Structures are given as C-alpha cells and as structure tokens.
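Rather than the whole complex, this shows some of its chains in their spots.
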C-alpha cells in the first residue's frame, strides 16, 4: 500500500494532518486527553476565549434536532489570562497545533486579546466573528463585509501569529465576506460556525433552550457548509478550513474536494471522543483506496465540468 | 477515569409500563463506579440521533463484573434503549461525574442516620448509594406518581432500615409529595444526619430548604441536558454559589452531586 502523507501547511501553520478539533467542542483538551492521544491531532482550536471570565447563557443549553444539535453555551469561559496561565501550558505539552479561538464584544477587546496572545506559544489565532458587536447595535461582526474588514485588519495589525478568520454562515453572501477578510489580511478562512436555529417544546410551550435561539451544528448542516466552502474556495486564494457536520473521513473528503485545505471536527466529538482520530483514519483510507500520496491531490479537486 | 466502552447487554426487564432495568456486563464500570455516577449511552446511530443519554448507575455486581441501570422511556433515546436485547452491544462512556459522599467519610466517628429522598427516576442512583453504605441507619423516602409507577420497592427494602412511599394520587403509601412525607417525618422523629436527594428540581429545592431549616447536611443529584458528558462542552450547567457570587458548574463533571446549599435553583 502506498505510504500516504497527511501532513500539510496552512498559512504557515504546520499540521501533521488536516484534522483539527473545532472550537467549543473540545474544551482545552484536558477531558479528551483521557480518551485519546492529543499528539495524533492535526490541531486543537480551543473553546472560544473572552477577555474576561464569562458565565455564558442560561441553561438548558442544548437540544437535539434531526441529524443536528442546537447549542447556546454563549462562551462560558475562564477568560484569556486564565487560559494563558492555566490551560496553554497543559496544551503545549502536546505536539499539535494550538489555535486560540477568540471572541470579543468590541474590536478593541479582540485586539487586546490578540496582543496578550502575541508572546505565547500558540500556533494561530482564530477570530470568531459570530459574536454580536456590542458597540454597533448587536449585529454579529461577521454579518457584513465592512465589519469583517475592520476587525480583521485591526487584529492583524497587533498580532504576529497567523490569523484565521472564522465566518458565520448566517449571511446572504459568504464569498463577499471571505473576500473582505482576505483583502484585510486574513491568513486563512475557517467556516462554518453554527447556523442560527430554534427548537420548541410543544408540551411546555416554551423554547427548549434557555437562550431561546441557539446554533445548529452536526450532519444536518453539512450540505450548507460544503456549499459555502465551495463558494469561498473559489473566491479567495488563502487556505480554507472547512467544517460543519463532519463525522467521518468521507465527510472530510467532501470538504477537501470542495476546496478545504484542512477540516475541523466539532459536534462529532460530543458523541464520540475518538471522532477526530476516526476522521484522520478515514481520510487515510480514502487516499489509499485511490492511490493518492498527498492531501494536495484531493484539495479542490472537484470535477464540476 | 472514564472510558468509552462497548459492552454486552445481559438482560432487559420491564419494571412498569414505562420503566426498564438493564444489566450490562462491564468489568471496568463494575469495578470503578461510585454511587451517584452515571453512564452516557449512545442509544441510536449517533448521526440522526446525535446525543448520548445520561443514565445513573443503579447498582454494580463486582463479583460478576456487571452493573445495572434503570430508565424510564420518555422520548426517542430511551425508547431506542428499551429496544435493546440480550447480547446486543451497547456503546457507553463512563463512569462519569463525581459521586455522593458516603456517611463514613463525612462523619467518620459515628454510626450516622441517613435519609435518601427520591422522586420518579431520581430514585435509581439512590439504590446504588444505599447499598454501598455500611455503618449507617438508612431511611428511604420514595415518591411515585401512582401505584402503577412503583418500581424497585423490594430492592430498596433490602438495603434500608425503613422505607416510606408516597404517591401523588394516594394509590399507595402516603398521598402527596414525597417532600411532605419526609418533612412530617423529621418533625415527629429523630432528624437524620445526612440527606441525599435526587429528583425533579422543585422537589430538590424543597428538600434543600428543609435540610437548611433543620440544619442537616444535604447532597442533591442534579439533572441537565448534556452534550459530551465528560466536561468539555459546557452545555450541562447549573448555577452554583461561590464566594464572590455564583457561577455555572458542569453537572456532568463538577456534579451531578452537589451540596444542597451550593445549588441555586433557577425559576
């Protein structure tokens, strides 16, 4: 059998394989370290960090929907200082890319966090732009090209780590937003974050989630995610990291064919602590089946003739 | 330490119209589980029904290497669970969560008096707890909807010194809430040293207030909708007090057992 190489390099981030644990579904890695060898992962995107400790939303915070889940954790968080002091040293023990996913209420908060991370040993920053911009009416930063431009260029100016901008799918034109991020200095794009959704308990006549609305993730959103990765990959030159409902190697290959240079696995971790490892193995098997040696032979190789 | 396991179902018995008891072979769970801990079960295929379902361990047989769960069919997940049969493999993670503090660890010098108060599906972890207690006088108060819903009464009788039952409609035992039954008893009778409670939130809130009124140590086991079950996703929280105010604690990892006075019962 041909020796396959899953190693890849995205915007200066070295990955031993293209599979990264998605933010918010993997904590700071500690709990999963009981189940799997974190050294085997391409990378870990940590739970979204905020400048200050944050309590998060009122429970219940999760609901099951057809082939998906809704969550409304709302960035419960020890704060970035605690992360740097208590969590990063633990994570740095492992030979895997550590991505700091950050979320702010204002552009200034994002910048402050980026500066605080600047002399830490993380491999990249992932800008979660799905959060509401508290200063300008509460629309998510990620919902307009202008806001994405501003936040990207401002953060880029104050950090030396590779900068991944993570897009929200709740927009009319995702390619336009991705292009704005690219033009403003993003080194890579990751997508998609969760799709806004809601579930109702018809017997209690109440929303299931304490927060009323939440983010839909899991296999249900995979077709939407694949489409957006495809659209974005065609529109930007920087690498794209795809996610949304990846549960198997085959799912990951769909994203890679659509143009993703790497993938993130989120919801799957919740049901299966070995999910990331199984996705890695599945990609490997696919490559062996078709005699590919490098992931580059898959990435963007969709035939749309 | 929790493990992800595929274990063999040994038997599934129907205890009432909606409650089942399942025995599962597991060297690992039976030898490591503590009372109050739970397992998180993949009831369906994990894609169409993504979330695992948390179910308490209601007993272990360390000799045979087996453990038991009991569950009520409520929705999709528990319905699927009730369709397992002997020899099927069941996919679960566990043992999960912290555990009840046993009386001898709390009051080492004393043969303590213990009250276990359970409502509905909340009774199941208490069975394991009561069985694991030595050197204690054990009273249990179990609340059911009606006599048709009564399950495991004999099992409880075996591991308690006194067993009292209430039903909402009075079709068996005391008529009314198990909290009222319990409150009457500690008024007329020697108060216990420790209360362990598990059941719906209104019941727990009441028990905690009774415990505080009588200055009795009290541990409650909480329920919350869960994601990962291992402490990573932060979806399963309940509000708990801390020095400088309050925070959201993870029911799956910091709990499910909390000190009664620490929990802030919302709404």
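The letters A and B name the chains in turn, as written, and every chain counts its residues from 1.
One rule holds in what follows: contacts are C-beta pairs under 8 Å (C-beta built on N, C-alpha and C of every residue); 3 or more make two chains touch, one makes a residue touch a chain.
From a predicted model like this one, the values you see are computed outputs, not experimental measurements.
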item	value
Subunit stoichiometry in the structure file as a whole	A x2, B x2
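Everything that follows uses one rule, which is that only the chains that are shown with their structure count from here on.
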item	value
Distance from subunit B to subunit A - Cα centre to Cα centre, in angstrom	36
Complex contact set, residues of subunit B against subunit A	1-4, 42, 46-52, 76, 93, 224-228, 230-238, 247-248, 253, 266
Contacting residues of subunit A [partner subunit B, same complex]	24-27, 30-32, 34-35, 47, 55-56, 58-64, 66-69, 71, 73, 76, 218-219, 247, 267, 269-274
